[in-house]
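Would you mind keeping the following structure in view while I ask a few things?
What you see is the complex with one protein chain gone and the rest in place.
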Amino acid sequence: MVDLSVDIGGLIIKTPVMTASGTCGYGEELVDFMNIPDLGALVVKGTTLEPRQGNDYPRMTETASGLLNSIGLQNKGVHYFHDELYPRIEHLNDHIIVNVSGSRIEDYVSVCEILSDLTKCTAVEVNISCPNIKEGGIAFGTSCSEAAKVTKEVRKVWKKHMMVKLSPNVTHIAEIAKAVEDEGADSVSLVNTFLAMAIDAQSRKPILSTITGGLSGPAIKPIALNMVWQVYQAVKIPVIGMGGIMNAKDAIEFILAGATAIQVGTATFIDPASCIKVIRGIEEYCNEQGVKNVRELIGGLII
Amino acid sequence: MVDLSVDIGGLIIKTPVMTASGTCGYGEELVDFMNIPDLGALVVKGTTLEPRQGNDYPRMTETASGLLNSIGLQNKGVHYFHDELYPRIEHLNDHIIVNVSGSRIEDYVSVCEILSDLTKCTAVEVNISCPNIKEGGIAFGTSCSEAAKVTKEVRKVWKKHMMVKLSPNVTHIAEIAKAVEDEGADSVSLVNTFLAMAIDAQSRKPILSTITGGLSGPAIKPIALNMVWQVYQAVKIPVIGMGGIMNAKDAIEFILAGATAIQVGTATFIDPASCIKVIRGIEEYCNEQGVKNVRELIGGLII
Amino acid sequence: MQKRVEELTIIDKQVIRNDYICWEIQSDKVFDKIVPGQFINIHVKDSPGTFARRPFSIHTIDYHHNSIQFMMKVVGDGTKALSKLEIGDKMDVVYPLGNGFSISDEEESLLVGGGYGVAPLYHVAQELIAKGKKPCFLFGARTQNNFILLDRFKNIAELFITTEDGSAGHKGLVTDHPIWKERIASIKKIYSCGPESMMEAVAHIAEKNNILCEASLDQVMCCGVGVCLSCIKNTIRGNEATCLHGPVFNTNDIVW
Partner (left out) sequence: MQKRVEELTIIDKQVIRNDYICWEIQSDKVFDKIVPGQFINIHVKDSPGTFARRPFSIHTIDYHHNSIQFMMKVVGDGTKALSKLEIGDKMDVVYPLGNGFSISDEEESLLVGGGYGVAPLYHVAQELIAKGKKPCFLFGARTQNNFILLDRFKNIAELFITTEDGSAGHKGLVTDHPIWKERIASIKKIYSCGPESMMEAVAHIAEKNNILCEASLDQVMCCGVGVCLSCIKNTIRGNEATCLHGPVFNTNDIVW
């Protein structure tokens, strides 16, 4: 029996596999496909203070080995989550991690305050990297001082695990990671999507209603993997890795590069049972390689 | 008859398609596959002051819709280029653009000085973005002040067209573009490869001898396209676009996003006649769309 | 029926008119009730240009053999790659997805279709007939050759057609067909599936005449299970995922 549990910074989760925010709804949509309690954590859709309709259709398109989206954080707001959604999903996992977004620091703080009393909400993932909202989001994630500021303010009100989600659209992601570590982040998760664009040559128009969007999927995996490795070497807090993880092999690569846990995003769109298949695949790999404890693999890249 | 000629900043080239540095050798290797004089320009391999052996094997691997390389600027040095290679290739194109690399600003300057007397060498592409050499390279391309410095010093000695090749591994590529424009660059070319990494889960080792490398190919196209569009809106000098261009459709997308000309890189590895096929395809597109002059398309994105 | 991801086996493949394929795919497992209008979402292997799954409406179900028929128009890389599969090969399918039409108790109903939108209306009609109701098809196309498998539909219910060029049936759009005037009083429910402009025009007629109308929307989809939020349509309740809350909507709820 392989021990798959990991400690992501004061929070022990039973497997190193989580959903990625915005790619699994609220978990309910996937109950037909897998046993959600088996996941390390359920990271739900980006949640803002006020409800948001998101951007106009079309807001997603395929690219070579990737997806480009500009959903724009469609959600019914934190109050709806607190009152309606949470009671419906609290049985789905012991760790329901809410991805918190906003365009002003006060919004992040308010959202976290409202979430504080939800028992299963053992962590928030502070999203300072959404490329698809006009103000805020990514702006916080592309400057050390802004990233530090958000982290600091949220830290004041949020006493449970605070994960900060980093943007890959930066020169030195490790410096941003250090900045949020210094302000008390318990872990960092990376990467969010890459700013990108698609054009229809025939009509000469952008494909997305928003012109640009965020790129995810296997296309970005090699870049994300390097960023995880860079951040792993720079900070002491656990790193949650993601970006194009489609199967257990990909997940192992991120763990070897330094991720304590990983998130599965776009893969869920291709196979709604991806998360559970990744968990089973990691278990198999450990068995084959004689690894008793998945923690042995973290940062285990042989160089 | 479609007019395919474009002005990339005081330099008129007959078609908007060039080879990308490091992906076409010195042109000689491709003469069996296409008529090199038909290209807008021949951009040859990165050239340094001293000869370089490059990095150890393995230095390339496949990724999803992409290639990860760490060639490390293998070349026989500028003197060899000047004395041996140039005479052999000068008949291949009216515009032989040398991609100039170095780890110290003085090296860039020396290389350019040595190239000055080569008639067909009508431009240099100052490579401040190579991710595969230890010092310099990318370091110049990830800071506005360093980028400006290199540009300024080269400008002093290089009187012909100066193209500066930008790194995509930055937070705000448009700012770097503006910095080099201010120091007298005649055009900017982008993007170079993305810092990335590949791991073999089985052996737990990095696949490249250098651990990390640069990602190219269709995987990066949507990110590169957005960067070209951002830079196009920020600068007045022409933009040369590249990153995953595999066919004429891709090339048109870059032109619509603001590229005056484009470079074909990784595609040449998949089809050694890619450049000429892209030219023919652009011509067909123009014919179909009733475009008399490819210049009408530059930045012609309808939003 | 619960949703599932499964490798289904191709047990029949009929190429129609070069660009349509009528597939039958079979499961090892027993089917529960599948609602007409539900769809399947197929993973296309062996096509480097196709990353997301591709959705297709269920044309009809064979509960004895646990098999699904669907009609696929070959339009791009994904459908081209699928078209190379043969009987005996597998398809990786997520199904059954979406809400489906609400098969209600109105005596007379009109099933309006265009393009591949006719496919699910067959299943709808089968259910209505099983309930002893009288469905009637009204299909439109640009020209005669664009119709497929009309005989199959004719065999189970009355069928009217329109063509834009007048090459068959009434000349004009489906909304121009005389049936609207002749039967408007007796039609109590409209089921529509086809190009959005057609469904919108039909919805307006329905609204004006106070007829219950459902339309199956054709947004580009990705996950098919309501988690990517790419397939949204604006409704009176805000943006809704058409793969989860649709693809079938009461047309009064849609903000066109």
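By written order: A, B and C. Residues from 1 in each chain.
Here is the rule we go by: a residue touches a chain if its C-beta (ideal position, glycine included) is under 8 Å from a C-beta of that chain, and two chains touch if they have at least 3 such contacts.
Being a predicted model, the structure only gives us computed values, none of them experimental.
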Which of the displayed chains are touched by the chain that has been omitted?
-> B, C
Where the complex has a chain not shown, which of C:47, C:126 or C:235 is the residue touching it?
-> C:47
Full-complex touch with the removed chain, picking from B:14, B:59, B:155 or B:221, is B:59
In the complete complex, which positions of subunit B touch the hidden chain?
-> 22-25, 29-30, 32-33, 51, 53-54, 57-60, 62-67, 69, 71, 74, 217, 268-273
Contact footprint on subunit C, counting only the chain that is left out | 45-48, 81
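By our rule, only the chains that are shown with their structure count from here on.
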Just knock out subunit C conceptually, keep positions unchanged, and give the connected chain sets.
-> one piece
Name the chain with the Cα centroid closest to the overall protein Cα centroid.
-> A
Tell me, please, which chain's centre (mean of its C-alpha atoms) is farthest from the centre of subunit C?
-> B
Chain centre separation (subunit B, subunit C; CA means) in Å | 49
Mind checking the centre-to-centre distance between subunit A and subunit C? Centres are C-alpha means, answer in whole Å.
-> 36
Pull out every residue in subunit B that's touching 2 or more other chains.
-> 65
Sites on subunit C at which at least two other chains make contact = 48
